[in-house]
Every structure is written in C-alpha cells, then in structure tokens.
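Our next item is subunit A:
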Amino acid sequence: MRNALLGLAGVAAFLLLLETVPHTGLVDDRYLPPFSEMARALGDSAGTAEFWQALGDTLRTWGTGLALAFAAGTAAGMVIGSVPALRDATASTIEFLRPIPAVALIPLAVLLYGTGMEATLILVVYSAFWQVLMQVLAGVADVDPVARDTARSFRFRHRTRALRLVWPTTLPYAVTGFRLAASVALILTITGELIIGTPGLGRLIAVAQTSGAVAPLYGLVIVTGLLGVVVNLSARLLERRVLRWHPSVRQETAR
Partner candidate 1 sequence: MTSLTARTAVTPARSLGSRLRHHGRRLAVLLGLPAVLAALWWIVSERAGNFFFPPLSEILAEFGPTWFDGRLGHDLLPSLGRLAAGYALALLLGVALGVLIGTRPALRAFAEPVLEFFRAIPPPVMVPILMLFLGIGTTMKVVVIVSGAVWPVLLNTVEGVRGIDGLLHDTARVYRLRPLTRLRTVVLRGASPGIVTGARQALSIAIVLMVISEMFAANNGLGFSIVQFQRGFALPEMWTGIILLGLVGLLLSLIFRAVERAVLAWYRGQRQAQRGGSR
Partner candidate 2 sequence: MTTTTSTDELLSVRGLRKVYGSGPGATEAVRDLTFATRAGEMVCIVGPSGAGKTTLLRCIAGLLPPTSGEVTLDRHPVSGPPEGMAVVFQDYARSLFPWLTVAQNVDLPLREKGVARAERRRLVAESLDAVGLADVPNSYPWQLSGGMQQRVAIARAVAYEPRILLMDEPFAAVDAQTRADLEDLVRDLWHRLGITLLFVTHDIDEAIYLGQRVLVLSARPTVVLEDVTVDLPETRDQLTTRNDPRFHALRTHVHGLVQQAKRGEAARRAAA
C-alpha cells in the first residue's frame, strides 16, 4: 500500500518534471514540449480514425507474429527436446542462429514484401520464436529423469508420454517463454513499422518525425511505452494465472 503510493508519487514527480523542465530553458522547448502539450497532441490524435487504425494494425501484427512464434517454438521445442539425438544435432545450429539480430533481416524483408505487414511479421516471428524455443527446450530437459524412466519402463506410448509427462513439466517454461516473446514481439513490431514503414504506430512515429510534429511524436512514443507496460503486465498476469494451479507452484506455496 505504502509502496503503491510511493510509486504514484514517483509518476507524479516525473510528470511534473516533464512539465516544468521545458519552461526553465534548460532544454530547447522546440525539442521537448511540456507534458501538457504532449498530452494535448495525444488527445488530438486519439480523435482520429488514423490513430485507431494504426493501433489496430500494430496489435494485429504483434498478435499474429506472437501466435505463430509460440506455436512453432513450442512444437519445435517439444520434438527436439524429447529426442536426445535430435537435441545434440541441433544444439550448435541453434546456438549459431539465435544471436543473429532480427534487424539483419530487414533488407531482405523489404525486398520480399515491400511495406506490407508480412515484412514486419518476419522480424517478429524470427525474434519471438527463439524466446519460446529456448524456454521449451529447458522445460523438456527439466523432466524428472525418474519419472521419465518410469514412463519408459511402462512402455507408455509417445503421445501419452508427451501429454502426461513432458507437457506438464514444460508448461511453466512455455508460459515464461510466451511472456518473454510477447515483449520482444512488440519491440520488433514497432521497429519494423518504424524502419520499413509497414502500417502501424511505428509508421505514425516516422511520419510525425519527418513532418516535424514534435508534440505528437512524443505522444505516440508515450503510447508505445504504455502499450509495452500493458503487454508486460498482462503477460505476467497470465503467467501467474496459468501457473497458479500448476503443481510446481502449489507445492511451493504450501511449503
């Protein structure tokens, strides 16, 4: 309670700073308008269909990319993780591909899809995929070896083993992967829109920049930040929800 109040005070202090600093002449107020002006510009753009269209586009790209990456990452992780030979064989390739920055693909994406949504989607899927895959692999590796041996000695079928044994252990990891992927996917969505010019909030920011509309530019940056906060918070909430009934968590709280 006290912490929440302190946090609110922190936000208030920050906004106050943002409002007063431009008036003091410490910075050029052409580059940093007072907060009230940013808010007004944001209010103006919130009245336009263009803004809502862009927000919708951003969310659609983000959601599609995240869903594709999560499905692909989980499937690949379960298969690769469950077969030791496959895991050994792919380890070096994964370690090689994972650190390649997604932005390296921007030129290729532009050539292939121009300024279509797919161009950004490639970046989003590529970067979010690794987050999910790495977590799922770690989850499958975490399956209790005793349980695994038991399952093997009872000659469980593959499907039964995957559903009853591997997936429950992997689930918390997959959810963590989802959370990490959600925020990475948002970053890459906005980045793609900003650099490539695919439709969305990122492109609005690029337009505001080139037209010298400083206050609206700040307004849009604030929107992307708030969007990021919402994504982070809801992903964390989802993680807690899913994991609440999970035995690994229940044990911990019961102890």
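The rule is simple: a residue touches a chain if its C-beta (ideal position, glycine included) is under 8 Å from a C-beta of that chain, and two chains touch if they have at least 3 such contacts; residues count from 1.
The candidates came about this way: all candidates are chains of the complex that A comes from, given by their letters.
The model shown is predicted, which means the values in this text are computed figures rather than measured ones.
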Looking at 1 or 2, the one that touches subunit A within this complex is 1
Over in the complex, which subunit A residues touch candidate 1? Could you list them?
2-3, 6-11, 13-14, 27-28, 31-32, 88-93, 96-108, 110-112, 183, 186-187, 189-191, 194-195, 202, 205-206, 208-209, 214, 217-218, 220-221, 224-229, 231-232
